[in-house]
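The following block contains the structure, expressed as structure tokens.
As you look at this complex, bear in mind that one protein chain is not there, while each of the others sits in place.
Take a look at chain A:
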Amino acid sequence: MKLVTSETPPATPPLLQGAAALAFAGPMSAPWLAAVERLSQAGYGEPVVESYRRHSPEVAGKVGPNAGIALADSVSLLAIKAGRKAAELLPPAAAQAAGRVADAHRFRAFLNLMERLSSLAPESVSEVLIRIDRLLSRLDLSRLEAWVLAGIRYGGGDAQRRHGYFSFEDPEAERWLERESSDVTFEHVGRRLKYYLDALWRIRLPIREPSLRAPEASRRRTSFDRGMIRVPPVYPGFRDQQAEEIFRAALAHVAAHLTFTRDKFPARSLKPVQIALVSLIEDARVEKLAMREYPGLRRLWLPFHVAQPSGAKTAPTLLARLSRALIDPDFEDPDGWVQKSKEMFYAAREHWDDQQMSRVLGSLLGNDLGQMRIQFNAKTYVPEPPYRDDNVGLWDWGEQPNEMADEELLDESVRIVRQEEDDPDPPDRERQEPERDQGSANRARPEEQAPVDIGIPVARYPEHDHLIGRDRPDWVTVKEYEPRLGDPGEIERSIEANPELRFRIQAMIRAAKVSRPRRRRHMAEGEQLDLDAAIQAVLSQRIGESPDPRIYSTVMRQFRDLSVLLLLDISESTNDPIKGSRRPTLELEKQAVALLGEAMEGLGDPFAVAAFCSDGREDVHYLRIKDFSERFGALPLSRLAGLTGSLSTRMGAAIRHAGVELGKQTTYRRLLLLVTDGEPSDRDVPDRRYLVEDARYAVAGLTAHGIDTLCVGLDSGAENHLARIFGPRNTIMIDRIDRLPDRLPSLYFRLTR
């Protein structure tokens, strides 16, 4: 391609030359010249102008001259926001992108994305532009956008962290790239696979993505260990149906190990090649046993064995061929070692039940391979086919620390204990909930010793990113903290001082009949005739008795059938005084909760109280003040009194967690009543709208599960955000506690319809 050189005078050349002349012919030549002129006049430096001059004709050739001219504006914008280097890199990247997107409309979207990136993460624009071809080879535009936004989200407000992501120094970038570039991720199929494992094997272990700290090789394979299964988020190279099948095959293989590999093999004196072979034989052995029970598994596993009985004799290929020969008796391999191994394996058929057989056979075959002078590199070896696990779980490595971080195991153990506690009631539904004295009996063991300041991770939740319209899975960690105890005297005194207020709130709550509407027959008054009663009355008349006048029926909500969870925002801002007063918001919150709690306790409504604040997405604090099974007595009041305001407000995660708690209640209506002073925010989220939208999404999620979410806003000017999250009708704002009884009925009124 002939290029316009820098010898061309920058200002208004008489004629276009070369590629530019072809790309911007006729009426397009003048606007292009004007664009070049603007860029050179702007003082971004000659390299920027030159880059534009050189690559804009390519863009024009691929997606039209208008796009080529519009590129100049983007170059200009990047120069201002992200610097000259980024501006210089844009035209060649744009040319590559134009080749990939191949239509003007999507090319514009690409430019828009780069412009957005330059305002959100100016330091990283160059990193993205350098890699644009690679990125676009894996991602279409919307996925590229999702990947870019994931990076911005990941970095929070930290430019260095963002840079680490966009330069791929941080493995998170690769992870998201894989996730975004695959059709089928574990996220899509995880739920059904959990059921699959449970149905076939009764295995109910938590299944997680590999830890980011895990070595690259083991991130490509499943892995299992004490109480957990790790599954790669994607299997690159597998698409559609096959991608789903490989996840299933992988989990079925792990299940076979968990069922038939009873003990770990001591690794002590074995050479790496022997370890690999013992693992391989063990893989084959447990699969044989599993297929005895479930013959259909053969159809699942076999298609992934694609090793061919030819080609170079390296350790990895020979091992892959042996794997195939062992699962498929019909597979013929001319190699002597493979043949011999296969024969030995089948000769030992009687001993397949004994896992020592793998150890003996594997060690022998490993020796053979060594004597054949075939090199084995343990560092690069990855078991084949890809559905098989990384073998780590088969071995006892002695004193080496476990790969899984202890913290995470603790997290999981708590989760498992919780899950077991949550199992359905005994068959007779004796719904005696365990008493929770001292606030810990119902908890997992680790927490008993836990000091107040250490949170126990109890759950992970996704977070909704409104920019890409998708959830980020497992994004937020909720940790439960033991509430400090305070002196409840003051709260009690302030309630005692307001007998009238107490009475009004109680009367108001009592008046709210929240239950399934029921038809009441046999009434003296009502909207409809009760046919049975009417006939009865006529009959009585004819028999000669005096008829019963109660011949009407009516539909009414007779009972209360409602459980409530009061969720308190205790972020730093609740220490601020409420508008027009000197009392801190938190004090008002405590008082409101004490009043409502007392009223509900008096009426026998099941209710719970919890509080939350947050310190970044990995640490959302959740404090249980009162559980559903507990009485609203001195201890919950002390916990309430001990609350202090600190940190931030990650509302969505707290709403999701509270929703899970409420979801276990079996009442007709379930209500989450959030008491807050303002908008969601957190230290790692610069974009204020993000958490608002996420909270809104969390509320919608609860609504979909039949849980009502209402908000009591303590006036701080955040009204608009709260109305956006909860809906204007579901939000009430109060600035004084004595306004509560006036405003609360409007919320309850919503529930009675």
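The definition used in the following text is that a residue touches a chain if its C-beta (ideal position, glycine included) is under 8 Å from a C-beta of that chain, and two chains touch if they have at least 3 such contacts; residues count from 1.
We take it that contacts and distances are computed from a predicted model.
UniProt records the chain missing from this view under the protein name "Nitric oxide reductase NorQ protein", selected from "Sarcosine oxidase subunit beta", "succinate dehydrogenase", "Ferredoxin" or "Nitric oxide reductase NorQ protein".
Touching the missing chain, out of A:21, A:80, A:258 or A:300, is residue A:300. For the options A:539, A:556 or A:634, the residue in contact with the chain missing from this view is A:539. Contact with the chain that does not appear here is found for just one residue of A:141, A:200 or A:364, A:200.
Residues of chain A that touch the chain left out of view are 191-196, 198-200, 202, 204, 248, 252, 294-297, 299-300, 423-425, 427-429, 431, 532, 535-536, 538-539, 542-543, 666.
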